[in-house]
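First the structure, then my questions, so here it is.
With one protein chain held back, the other chains of the complex are shown just where they sit.
For subunit A:
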Amino acid sequence: MIKLSPAVLQAVSKPARYTGGEVNAVHKDYNKISCSFALSMPDVYEVGMSNLGLKILYEVLNSRTDIAAERVYTPWPDMEEKMRENNIPLYTLESFRELKEFDFIGFSLQYELIYTNILNMLDLAGIPIFSKDRTAEMPFIIGGGPCVYNVEPIAEFFDFFIIGEGEEVILEVADAYIKWQAQSKTHDRVEFLHRVAAISGIYVPSFYRADYYENGLFKGLTPLYDDIPTTINKRVVKDMENVLTVEKPIVPYINIVHDRLMLELFRGCSRGCRFCQAGIAYRPVRERSSERLRSLAKKMINNTGYDEMSLTSLSSADYSCLPVLIDDLTEDYTGEKMNFSLPSLRIDSFSIDIAHKLQTTRKSGLTFAPEAGTQRLRDVINKGVTEEDLLKACSAAFKHGWKTVKLYFMMGLPTETDEDVIGIATLAEKVVALYKEIKGRRDVKVTVSVSCFVPKPFTPFQWFGQNSKAEFKRKQQILKEHINNRAIQFNYHDSSTSILEGIISRGDRRLSKVIYRAYKKGAKFDGWSEMFKFPIWEEAFAEEGIDTSQYNLRTRDFDEQLPWEHTTPGVKKQFLINEWNKAMQQELTHDCRRSSCTGCGICQALDVGIIDWEGNK
């Protein structure tokens, strides 16, 4: 057990990040434990503690009396320094046992720019960074989460990956481990990896060989054994109603990023925005019933004492029983100062009315995501939102008393012209003018946030060459010149992080060496702009002889083998190609949720169906 001295804790910022003991944290008796997990999001405590996926896994695993699941996050550099100085290995926040003593260490892979933190954490734990160097007594390192749809850049660091939704398969992995421990005489790691590779949704990267053409392009991935699948489909929860989920979340002592309860209304979104990876990754839409949600809400509130709850989903306003649920919840908590909020708003007046109903006391800003500045480009990305929709939504918001609106856009989308970029400014101007027309005043604030588009695997834009750094800069400049209204605030950031994300998200196995080299040169917390050092990465790529443009800037051919195709959400390649072609024609594709199937192939490949309570009636 690790014991931390006050000399260490009082010398670092926010020491409560490292001391555990929070309300609802689970402390198990290790005499009864046959399998232990250290669950991690490789980011700082406040970010890691806000992750819903890990909350779910924590409760699902700890619901078993023979399994222990504990937490570990990335120490902030001041704490890392103290730990290295005092030879304190990385430990978990429940039992304060060293990470090395666990059977599994699970990392949630939320975005590419936290990969170096994983390497750093393994090093702090005294665990070899490359999977090939790990010996029998060491933990298995598992990865899961949204980045699994291309894990090749980190393939060499992990023993295996869980593709798709983890709450069911993680127990299958634990059972396989318990059985293996009982049966195996050798405790040879490879023997166990063969066992887990047989579980649906598990990808063991060391069981595959990657080949490349002489010109450097990816040729293919070949299984090294006969019993290993060539493709690994994601896991999906078919019965959202009865699957174990969060009822007793940990209440942190310190303020975290999302310091509120999260009630997951449904999983999936089938609106079909062509840039969106989550839209494909979490298909099909599966709702929980409003009765189930009402009872979950009650349990969570009673168990935590939180006064704020977010009704979470990819597009919460699409929940078919939302009005009923909100009536139920507000009825249950009248007079108790309970705040319910929607994290994402659809651009229509229905959403505004709901938001108004929820926020009877406080009017914080509203956020909309038109994503692109012109109708033409919004049709390319299948956003399905018109200028009229946005102005109607804003008009409803202004009438209800809101005076702050945030608009999210992307820059660098396929077919984008300067006219589309300027369209962002024009649209924002119209929103400002609308406010003046409705309220007769000028005290409106419109924030325009523009991010740099990163094409992602398993989207119709997966073949598209990302804009260069210079091109992003030029477009940002153009937009800046066209925003002259003092009511409009323009937020954007340097494209370097998006460029790196663009390289890694469509990279292949050869990038493991680059990530390792960047880590060795001091890259950490790359997702934090104040810590991000692009020159380190440029050096690392150069030293490994990697031409980054082949990964991010090059537009690929449809018939090219893609390095990520074997870990799949189950979508048909032909569907993505069709969607790309329709994008070029500015043709829309409808939402399949309540009308005909659009042929993405996921329901058929995974034998799962849409669950839509309103549609079912």
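Basically, contacts are C-beta pairs under 8 Å (C-beta built on N, C-alpha and C of every residue); 3 or more make two chains touch, one makes a residue touch a chain; residues count from 1.
One rule holds in what follows: contacts and distances are computed from a predicted model.
Enquirer: Looking at UniProt, which of "Cytochrome c oxidase subunit 1", "Radical SAM-linked protein", "Carbon-monoxide dehydrogenase small subunit" or "Monovalent cation/H+ antiporter subunit B domain protein" names the chain we cannot see?
Expert: UniProt lists the chain left out of the view as "Radical SAM-linked protein".
Enquirer: Which one, A:206, A:303, A:367 or A:598, makes contact with the chain that was left out?
Expert: Considering all chains, including the one not shown, the answer is A:303.
Enquirer: Hey, which of A:15, A:89, A:229 or A:384 is the one touching the hidden chain?
Expert: Within the whole complex, the residue contacting the unshown chain is A:15.
Enquirer: Kindly note down the residues of subunit A that lie in touch with the hidden chain.
Expert: Subunit A touches the chain not shown through residues 5-11, 14-16, 19, 21-23, 251, 253-255, 301-307, 336-337, 361-363.
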